[in-house]
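Only one protein chain is missing from this complex, and each of the others stays in its spot.
Coming up: chain A.
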Amino acid sequence: MLTFAKAKLAVLGIIRQCVALRALNGAQAVRRGFASTERDEKSSTSENELFDIIISGGGMVGTAMACSLGLDPNLAGKKILLLEAGHKKEMDKVPETYSTRVSSISPGSAALLSGTDLCSFLNFLSVWDACSDALITFDKENLQDKMAYIVENDVIVAALTKQLQTLSDHVEVQYRTKVVKYTWPHPYHVSESIPWVQVTLANGKTLHTKLLIGADGPNSMVRREAGIPTVKWNYNQSAVVAVLHLSEPTENNVAWQRFLPTGPIAMLPLSDTESSLVWSTSHQHAEELLQLDEESFVDAINSAFWSNENHSELVETAGSLFRTALSVLMPDSGSAHQLPPSVAGIGPKSRVMFPLGMGHATEYIRHRVAIIGDAAHRVHPLAGQGANLGFGDVAYLTKVLSQAAFNGKDLGAMQHLLEFETERQRHNLPMMAAVDLMKRLYSTNAAPLVLLRTFGLQATNTLPPFKEQIMAYASK
């Protein structure tokens, strides 16, 4: 019953996306009018500051948005403000020790972020199943092109903050600023009321803006206050992250991910001797892992990557038969089988865990409001796409706003915001559906599903054009 309701909401989101082809649709705009009664009826002539754009949330995606808007030539005279509840992240140089939270940045996102210090690069991606020997490797034939970059989140934010300082003439940042209330405008012009979004801060000040961009994470206040319905569910999983020391230095340019029945375990390269661990598993197991001493934790990681206890006879035989058949049909396919490195120790910073879930806002926009990043969509880390989807939002929204400014439009007008929503939903929804499907498919021990995914993975591994398509899509 519950899943049916969720499916319905998801379908609504897709239908909304199809209908949103119309630039100005009367019924749609009226439906997007706010039902909330929080409207400021005063025709205030007070000297509240009016900004062109306010970005709420200064994480990776919010700061990237501020930078991107600030650098755009068509938005040169606009007043932009970034509000961040935390403190300023400054870094004179990249620190010696790695921090635990990292993201895998696709080449498309890297183009957006050019200027940050990139810690390492990733040339191969190896993914395999714990319940069988099915393995898929994604590699770039031409080693000049990188598949992805593994960068610490703090480094990205610090680099973007430094960039923002050079734009301080029209981009302002306020740290340690919390928003307590948003007041929405009427969707059309009503006399005696303020036509802008009002942002009330914890220190009592009220700011006005022509466009509010919500980049405030998966529990977005902007999204909640705007009443945007969200399709979401918890995976009942938590991810444990840590920095790993490898047992011997190696040319560390492969990302390894193994799908265990409890969840995927992944090792992302940071340097020749260090990698980052992302282990998604049940809440209980995650807590246990955090309690373990260093040696037992390292043993747990190594056995997760190497042990074969989940293999069943049936699946092994079927798998090897299928592999033989494929090698007859397509003898050249299947690249050399590398082995994952083994782990010797963990980094000095403590292990951390955080809960995992899926979330998708059915609408990314309202009159004078847009949400980007995790506020709009939240995915499982198994595909390393969460940050990239956010950066994709940043790039496209900047493009749309730049064009609107060059055409003299009101930045908060629905026409171009609808264009942003349509385009991004078209890109994000298939990706999120695929990630969710992968997660569910690999969460089980049941023989039929294991056979299905074994054959699927092996077949996909032998089809280079198909793999290239997947890589191209994920690299955008």
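FYI, a contact is a pair of C-beta atoms (placed from the backbone, for glycine too) under 8 Å apart; a residue touches a chain by one contact, two chains touch by 3 or more; residues count from 1.
Just so it is clear, contacts and distances are computed from a predicted model.
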{"item": "Record-based protein name (UniProt) of the chain missing from this complex, from \"Septin\", \"Serine/threonine-protein phosphatase 2A 56 kDa regulatory subunit\", \"Ciliary neurotrophic factor receptor subunit alpha\" or \"Ubiquinone biosynthesis O-methyltransferase, mitochondrial\"", "value": "\"Ubiquinone biosynthesis O-methyltransferase, mitochondrial\""}
{"item": "Selected residue (touches chain absent from view) among A:Pro73, A:Gly204 or A:Pro448", "value": "A:Pro73"}
{"item": "Residue among A:Trp233, A:Trp306, A:Phe354 or A:Phe406 that touches the chain left out of view", "value": "A:Phe406"}
{"item": "Residue ranges of chain A at the interface with the undisplayed chain", "value": "21-26, 29-30, 50, 73-78, 188-189, 191, 194-196, 210, 405-410"}
